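Before I ask anything, let me first share the structure, which is written out below as structure tokens.
Here the complex is missing a single protein chain, while all its other protein chains stay put.
Lettered A, B and C in written order, each chain numbered from 1.
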Amino acid sequence: MTVRVQEELFDLGAETAGFAARASGAGAVVTFTGLVRDVPGGLSGMEIEHYPGMTEKALTAIRAEAMARWSLADALIIHRYGQLRPGDLIMMVATASRHRADAFAAAEFLMDYLKSRAPFWKNERVGSDSAWVAARDEDEAALSRWQD
Amino acid sequence: MTVRVQEELFDLGAETAGFAARASGAGAVVTFTGLVRDVPGGLSGMEIEHYPGMTEKALTAIRAEAMARWSLADALIIHRYGQLRPGDLIMMVATASRHRADAFAAAEFLMDYLKSRAPFWKNERVGSDSAWVAARDEDEAALSRWQD
Amino acid sequence: MILDVLYFAWVRERIGLPRERIETKAPTVAALVAELAAREDRYAAAFADLSALRVALDQDLSDFDAPLSGVREVAFFPPMTGG
Partner (left out) sequence: MILDVLYFAWVRERIGLPRERIETKAPTVAALVAELAAREDRYAAAFADLSALRVALDQDLSDFDAPLSGVREVAFFPPMTGG
């Protein structure tokens, strides 16, 4: 499956090696992996909320847009939700193309859209406090470079 | 080891998962993997020649330059030489940073420099013919975006 | 018309429920928001600053001036933080 939304951990090594093996004719494979970063004060956990139904739809549309914009052999998006801990894998994208420029641009595009247009919300717990992670202005600004 | 030049195959899955696990505090991990692409007529093999001594030196310097330019938790370069076949892994880079922009930029920088400034030469065999892969003008041009 | 209205993240927390069914004649999202905000303080608090909110109609991102005709599911949530 080229778009997966799941609670369980994914196997980054197996996903990367499998993606590259399937896309080996392409020549260039780029992956991005997001991990739960610790915060000052020590993160006790992160919960990722999402919008079931819309999430899959949004990721599928973002992937299709990337496939249409660049010459890609394949693209993969995996995103988790639920309870995570510092160091845990949150998500990954992978792109494959003939030359590296397409795979790099498409992976950055997927990330920019995932950050600000896919219905996920992160809640960080530090001790007994919890707070919703605020959207970053830089993330919204990053989207503008893909506008025609 | 953060820079490796080797004849033997590397394990892309294990390298990627291991790199991400070591860099988990960083939050963002980007990898690029290069594979031997098939060519019209059918590639029977590719030989990668390199300049022992200079290769390690060049890769170490390129990695150090990336670490100095961006805020990176880590960076890894693995490059093979010797006899390869279509679909084989040629090389990989991995970068880790707090925010994704640094990891993406550094990975692209490493690739641009590896393509045109690391002493490797590819020779493709198609049937009984063999030919040295010509440097691409785009690769040389890609370097210019990193000049100050 | 009858709408499924969904709330996520701090919008859900502030209103105190994840979804509800609402009967309304509101022609646009903005009219629905005005109707909800007039109900109770917790709704007024959640909808106090629309620039901090996003809306999806039938699971597609939309705008507050969009018409509701034909829509079955409306979702309100803060800016997304995926990736």
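Following the convention adopted for this analysis, contacts are C-beta pairs under 8 Å (C-beta built on N, C-alpha and C of every residue); 3 or more make two chains touch, one makes a residue touch a chain.
None of these values were measured; they are calculated from a predicted model.
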{"item": "Displayed partners of the chain not shown (whole complex)", "value": "B"}
{"item": "Interface residues of subunit B (partner: the chain not displayed)", "value": "34, 49, 51, 53-54, 57-58, 79, 90-91, 111, 114-123, 132-135, 140"}
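As a convention for this text, only the chains that are shown with their structure count from here on.
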{"item": "Distance from subunit B to subunit A - Cα centre to Cα centre, in angstrom", "value": "23"}
{"item": "Inter-chain centre distance, subunit B versus subunit C - centres from mean C-alpha coordinates, in Å", "value": "48"}
{"item": "Per-residue multi-chain contacts in subunit A, two or more chains", "value": "34, 111"}
{"item": "Junction residues of subunit C, two or more chains touched", "value": "83"}
